[in-house]
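Note that this complex is displayed minus one protein chain, with the remaining chains in position.
Let's look at chain A:
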Amino acid sequence: MAKKMNEENKNKGRYILYSLVFLVLGFIFAFSYRTLGKDSGETAPSPTFQEEEQYRADLIVQKERNKELADEIRSKQAEIREFEQSFLRSEENHAELVNEAKDLRLLLGVIPAVGPGVRVTLKDGDYDPVEQNPNDYIVHESHVLRVVNELKISGAQGISINGQRISSNSYIKCTGPVITIDGRTFPAPFVVEAIGDPEILSPSLNLTGGVIDSLVHDNIVVTLEQLKELKLPALRDES
C-alpha cells in the first residue's frame, strides 16, 4: 500500500515536473514567436523613412496639382484675352482700357512678351591664381539684382533671368554657388533679358560709373546685346 502511494506520489511529481517543462517550452516558443515576428516587421522601412516617403509622395501630388492649376490659369487667361480682343473689335472706345490691361499684364509677367530688348550675360570671371578668394570673381545675386534694378528703372517692360520671368513679387536669393529665383535655382552664367527700348536700356546700363562698370570692376565678364526681337516666357510659378 505504502509502495503504491509512493508510486502515485512519484507520478504526481513527474507530472508537475513535466508541466513545468512544458510551461517553459510554451513560454519560450510563444515569446520568441512574438519577438521574432515583430523583428521581421521591424526590418521593413523604418518609421522615419516611411514618413519621408509619405511626405515626398504628398509633395509630388501637390506639385502635380499646382501644375494643373497653373495650366488652367494660363488657358483661362488666354480666354480672357480673346474675350477682350473681341471686345476691342466691337467697341472702339474701350481700346484704351484693353491696351492698358495688356501693359499691366506684361508688367506682371503673366503673359509671354515679345519685342525689342537687350540681353545681358553675366559670366564668372576667369580663374585667377592671384585672387585667393573665389568670391572675388564669381557672379553674386547682388550683381544680378543691380542689373535687374537698372533695367527696371530704365523702363524695361519685362525681365527674365535664364528664362525665368521676373515679376514684381519675384525674389532673387543667393544659395551658394547658384542663385534662387522664385524657388528655382539657376547656375552661372546668368542671362538677363529685358524687353524695352534698346536705345534707352543699353546706354543706361553703360553709364560711366554705372552698373556695367561696377560689374567689370568685380571681375565679371559682361556682354550686352541689343536685339530686335526678344521673347520672354510667361511667369512660371508652379514650383
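Everything that follows uses one rule, which is that contacts are C-beta pairs under 8 Å (C-beta built on N, C-alpha and C of every residue); 3 or more make two chains touch, one makes a residue touch a chain; residues count from 1.
Basically, contacts and distances are computed from a predicted model.
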Requested in this report: Could you check which of "Small basic family protein", "Nitrogen fixation protein NifU", "Cytochrome c oxidase subunit 3 family protein" or "Oligopeptide transport system ATP-binding protein" matches the UniProt name for the chain that's left out?
Outcome: "Small basic family protein"
Requested in this report: Check each of A:F29, A:F87 or A:Y171 against the chain that is not shown and name the one that touches it.
Outcome: A:F29
Query raised in the report: Since one chain has been left out of the picture, which residues of chain A touch it in the full complex?
Result: 14-36, 39
